[in-house]
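What follows is one structure encoded as structure tokens, with my remarks underneath.
A single protein chain has been omitted; all remaining protein chains appear in their positions.
Which chain is which? They are A and B, in the order written, and residues in each are numbered from 1.
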Amino acid sequence: MEILHFLGLENANIPAQLMNAIWLGSLYSLFALGYAIVFSVLGILNLSHSAIFMWGAYFGLAASCGTSVYDGKCVELNHALWTAIPAAIIGGGILAVVIDRIAFYPLRKRNAPRLSQLISSIGVAIILVNLAQLRFTAERKGFPIADVPNTPINVPNGLDIEQPLDVARLALALVFQESGVSISPIQILVIIVAILLMVGLSYVVARTRLGKAMRTVAFNARVGNLLGINTELIYMIAFFISGALAGSAGILFALARNPAVDPFMGDSLALKGLTVIVLGGLGSIRGAVVGGFLIALIEVYINTATKYGYLDQAFVFMLFFFILLVRPQGILGQPIEDRA
Amino acid sequence: MLTLQRVSRNFGGLAALNAVDMIIPKGQVIGLIGPNGAGKTTLLNCISGLDHPTSGTITLNNKPIHRRGAHRITALGMARTYQNIRLFNEMTALQNILVAQHQQGHSTLLHSLTQWPGHWAEEKWMRQRAMTLLDQLGLQQVQHVLASNLSYGDQRRLEIARALAADPQLILLDEPTAGMNAIETEQVGQQILAMRERGITVLVVEHDMALIAQVCDAVYVLNFGQILAYGTPPEVKQNPEVIEAYLGKET
Partner (left out) sequence: MWGLLDSLLQPILDLATQLLEPLLERLATVGLSEPVVQFMLMNAILGVSIYLTLNCGMFSLANAGFMAIGAYVGAILTTQHGATLGEALLYGMLVAGIIAIPVGLPVLRLRNIYLAIATIGFGEIVRLIILHFDTLAVEFRDSKIFGPIARPILKLMVEDVDARRLEITLGARGITRIPVYTETAHLVVFLLVLSYFLYRLHHSRMGRAMAAIRQDERVAASQGINVVYYKNVAFVMGAMLAGAAGVFNALATRTIEPKAYGFDKAVDILAYAVLGGLGNWLGPILGGLTLTAIPELLRELREYSGVVTGVILLLIIVYLPGGLTSLMIPSFWRNGGRYEFAKRVTTAGVVLVGLVNVLPYQIDNGRILGYEFWGLIIGNMVIVGLLLWVRYTRQRQNGGHFSLPLMGVGITGVVLFIALALVGKIDHLAVGYYVHLIGMALVGLGGWISYPAEER
């Protein structure tokens, strides 16, 4: 208890805040994973990642709302809510592959310096954000409030035991009620989807032939070529996965914070995602996941336990800055060899 | 002039240099030979401050230099060339030399902004000096050509000119004749002898034994990061261990 007092947590609802950090962390990790994959396989820091995130949300919105989102608000769903998720994943993946072909492939062929790729990714980000603004206007959009189950589960009052969804709610409510946690079904969905995608990805990378090829190309593209690996195909897959992760993070964010879809929704995450992968170690997949949860934890901690909640972003960036200076390889990364 | 004591350099598990002892007396031309991967370039890097030994000491005129940055070692009168040519490719031959005279100049940005008379005198002096050097190495024709557009032989010669531009007492040459034909190699030999005439100490890494025999006072042989032999060129040539290192053990 002493320690809680020291940390300023004696009045905090720790399980509730932990839950908060977990769902936020899942989102950050999901987003940062995509960044990290492209960085580890191609050595590109793709700053248009946050724009893919934003477009993912629009893809999802358009998929379940239909074309009505083009001009106005989404008043009723044309398709089931869940269709938004696969649409965002596939849309984001394809978008990322297209970006690679347009903005990175020519530079790669020319053997341009890596910084050129950073600049061209910035160009793509500017284009994508402005296109979204032209297409959908700057107005914030979202799913019809009634259709998104994001009210926290609190008192199991008026639940219909016949309904399977309500049974699940009741169960969850009973579990979390005890500990005073309030969490919405959509937040649980975020956590579940994030965990599924992360586990799936680590399985692919660690266990399959594709993963092995990816790791070889990441280590050294020339070696990969010599071993008969089609490096361009691997790059394409890496971009697809990266875009899919960004898209999924986008749609989950849109659902959890409904209404939250606007052309600038990726802005704050662009730099936070960068912080996450720097913290975890640039290009480290595990690092991105750990970093995501860590950043979320820090944010939640600063917001609940100190009176400096308004400075949470500043703290995160100070940490980021500090880590870069003392340990540029991140907390989980390998030491960087100077390739001069 | 230059003394190395038990200099070692490890890359991860690999000992690229292992307790190397070496003495380079003032005014001499010393050769350094050894099979590829023996650690010759690593040794030159450690001496010139581009790399630092894992352990051991290096002294130049009795000053320890193994912890110093490269620019501070150059200030003590050392210059070098590179095995894989590393010229400033976006600059012309002349500009490459001008850059290398950095420590010979004193004019600051303020002098340049105010067009201080001394600034002009210094610029003129630097240009003249650079032209003389280019002349010496037969590069005056190509002074305005970008370094990347020079022929291979010219690039190698420009590397030597650039090293000389820093006005060194000790110069390190890393395979200065690699890829050159017999006539060009001969010219480089003449250049090295001319350096000795002027009192410059030379450490030269070389594979061409004829050139070594022609210019070197003594030769060190390096193998697997260790000094294998030391002596005059004829002595070293006959040393059975050296022959073995180059030709492999006869079975």
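We adopt the following convention: contacts are C-beta pairs under 8 Å (C-beta built on N, C-alpha and C of every residue); 3 or more make two chains touch, one makes a residue touch a chain.
Quick caveat, the model's predicted, so the values are computed rather than measured.
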Among the chains present, which touch the one that was left out?
A, B
Given B:Ser107, B:Gln136, B:Gln187 or B:Asn239, the one touching the chain that is not displayed:
B:Ser107
Among A:Ala112, A:Ile195, A:Ala260 or A:Ile298, which residue is in touch with the absent chain?
A:Ala112
Since one chain isn't shown, list which residues of subunit A touch it in the complete complex.
45, 102-103, 106-107, 112, 114-116, 118-120, 122-131, 133-134, 267, 270-271, 274-275, 278, 282, 310-311, 313-314, 317-318, 320-321, 324-325, 328, 340
Subunit B residues touching the omitted chain (full complex):
48-50, 69-71, 73-75, 79-80, 82, 86, 88-92, 95, 98-100, 102-103, 105, 107-109, 111-113, 119, 123, 144-146, 149, 162, 166
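Everything that follows uses one rule, which is that only the chains that are shown with their structure count from here on.
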Where the centres are mean C-alpha positions, what is the separation of subunit A from subunit B, in Å?
52
